[in-house]
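One structure is given below, encoded as structure tokens.
Only a single protein chain was left out; the remaining protein chains are all shown in position.
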Amino acid sequence: MDIHEKEVWDGNTAASQAMRQARCDVVAAYPITPSTPIVQNYSQYAADDEIFGGEFVMVESEHAAMSACVGASAAGGRVATATSSQGFALMVEVLYQASGMRLPIVLNVVNRALASPLNIHGDHSDMYLGLLSGWLNLCAFNPQEAYDLNLCAFKIAEDHNVRLPVMVHQDGFLTSHTTEIVHPLNDEVAHNFIGDFKPLKAMLDFSHPVTYGAQTEEEWHFEHKANQNHAIFEAESKIIEVFAEFEKLSGRKYDLIESYKMDDADEVVIAIGSVTGTLQMTVDKLRSSGKKVGLLAIRMLRPFPRNRVAEALQNVKAIAVLDRCAPMGSTGTLYNDIAAILVDSGKTIPMLNYIYGLGGRDATVDMLEVVYNDLSECVAAGKRVKPLMQHINLRGKTLTFF
Amino acid sequence: MGNRDIKNLKEWSLAPEQFEGGHRLCPGCSHGIIVREMMNSTEYDICVAYATGCLEVCSSIYPFTSWNVSTIHIGFENAATAISGVEAMHKALARKKRLFTEDKPARFIAFGGDGATFDIGLQFISGAVERGHHFTYVCLDNEGYMNTGGQRSSATPIGGATTTSPAGTASYGEKNRKKDIIGVMIASGADYAASVSPFHWKDLAKKAQKAFSIEGPTFINAISPCPTEWKFEAHLSMHINELAVECCAFPLFEIERQEGGYGHKLTITYKPKNKIPVREYLAAQGRFKHLFTPKYEYVIDIIQKDIDDQWEYLLKREAAGV
Partner (left out) sequence: MATPDHLLKDWDGFLSGGVLYSFDTDAKTRDFSATSSYTYAVADWRVKKPVFNPNHCIHCQFCWVYCPDTSIISKDKKFDHVDLEHCKGCGICAEVCPTNPKSLLMFMETVSDEEAIGGWPAKENKNNAGGE
């Protein structure tokens, strides 16, 4: 396929092109808004003989999509798929099974709200649902990143010292359906970056029959899960390595965390996803009036980049963590991950939690400015003087907790 | 390479086993017999997917596997989908010339219990069949969720007592008829579907080979008498199997596509010389013992009528060539 140096792609197109260029051997997929275009694009590529001889299986549910991917991956080849929200929820069972069997599958998650009530727009409910499933999680904030991180994901997942499935997240509609200028690599260069699939423990190697998915009794299960958890933490070094290789090739640098104007920041907001773009604008606006504010975005969500985050927050005076998912009875998941780091470092600074953007709800620069102002007030008072949990852009009387 | 040439049992006994002992299936479990017969029917390279259930749990308790072929277990409902993925990968790798061994035809088999097949996995098998993957799905039908202690499934026959359809003062056990799984598979697009019995090894081997030789989705439902939950002594598994077929509670037939036309045709592959009353079959199993009380005896008549009606229907279909 003729790929130009500059394309105008939305996040879905970017992800599907990366999947195509990776030359997947099997893609088993099911459509669901807002990731449907990925499946549709891939169908068109297949119909136009642009998938380099791979198989495309249109299964009958998302659970079947991941189940077929697991079978295909264990069989011994390159596998990927995409889904969102309800479909992601439906396949959660298989996510655990895939990672437990250490299969290098790449999953594009176009993040969307979880019913009920039903909503097709972007939020991180599905992202958070899968955090314990044993997958590596990378977060893309715009179409370029969706493209780049997909290419990296295959390389990371398939490394014989990693062999873990990888999710690439992007915000539903906000990233997936928003076109931007993307600088892709051409088919040859993209595939060479990833390289050929190197099989390991392949079922289709008939001369070395192998059993996948055995049952572990009490004397084994703990060791298996500890082994897997260890592998996930160890994968961090491979992710760094692959990002470095990618930078050499493309000139685009990816890090486990993306720091924006953090060097001397007193008040910091931590977030994931497309809102980080709006936050950058907010930071710029406040900086222009002399405020020392910064933004910390999480790129590698699992394994959680604990050390890097701790380092980045060393001299910070107040933190706000944005969670794009209703935490249903506790503080937000990202908030909790950050709080754990601070507790361990013995650092007691005000840390606020903001629930925002559910079901595609907008968060504007003005609204995010309020967050930074809240932090300033806490810094001035020398302690938390704002509610622990607040909402951004919630209609009705103010709702806060603690 | 292909289907094994089985002239007789003596010839067949030369087959190298693909399913080893040392598994933890109950003594007398018919699953072991069915799996051996299916796998021994063919000389093709095989990959197997199997569903959570007695077979999976007993043949792959870490760190042991009873399989001499590559197998994958994902979950309860998705054996058919797992093997779809393996089959798709085989197609892709063959096309890309990246197979690991010589490019010879391989066979993809999924095993699942009736729980996995009739109930929780119905969507998955129907989907795999509809997509036309070249695989054979073998249902090990012991008429209930036996691995977890004998709960009912939609394969549990009328009057069968299970832990979730128990016999009691106000119930005679299972009230619903056994789901016509072969009908579902044919309607979903299977090229071939058949019922088999491990006791009738020749019929089973023939059907297995037919299924393997068809380049498309095929389905086999195998009756698997369960000593533990059907409640009979372990050594009687094949005897119970024989009774089931001789009274036509589990008729042996096959359905294949019409040659050069739309639809399918049914052939009964075993007709008992003297059809025995279902009472004999029911009396041999503890799960039906409550039917031999004055309060529930009438249910035996219902069961007998159902069996007779079904047998009539099968004969009619066969005669009509549809």
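Per-chain numbering from 1; labels A and B assigned in written order.
Everything below uses one rule, namely that a residue touches a chain if its C-beta (ideal position, glycine included) is under 8 Å from a C-beta of that chain, and two chains touch if they have at least 3 such contacts.
Note that the structure is a prediction, hence the values are computed from the model and not measured.
The residue touching the chain not shown here, chosen from A:Val210, A:Ala310, A:Ala326 or A:Leu388, is A:Val210. Interface note for the absent chain: among B:Lys104, B:His235 or B:Lys295, the touching residue is B:His235.
Touching the chain that is not shown, out of A:Ala231, A:Leu301, A:Ile338 or A:Met351: A:Ala231 (per the contact rule at the top). Mapped onto chain B, contacts with the missing chain fall at residues 9-14, 16-17, 19-25, 27-33, 36-37, 59-69, 198-199, 201, 227, 233-239, 242. For chain A, the list of residues touching the undisplayed chain reads 100-103, 163, 201, 206-214, 216-217, 219-220, 222-224, 226-228, 230-231.
In this text, only the chains that are shown with their structure count from here on.
Distance from the chain A centre to the chain B centre is 43 Å, each centre being the mean of its Cα atoms. Contact residues on chain A toward chain B in their complex (touch as defined above): 25-26, 28, 52-55, 57-61, 63-64, 67-77, 79, 93-94, 97, 199, 202-207, 209-217, 220, 224. Interface residues of chain B, counted against chain A in their complex, comprise 45-47, 49, 56-57, 60-63, 65, 67-75, 77-78, 81-86, 88-93, 95-96, 98-101, 106, 123-124, 126-127, 130-131.
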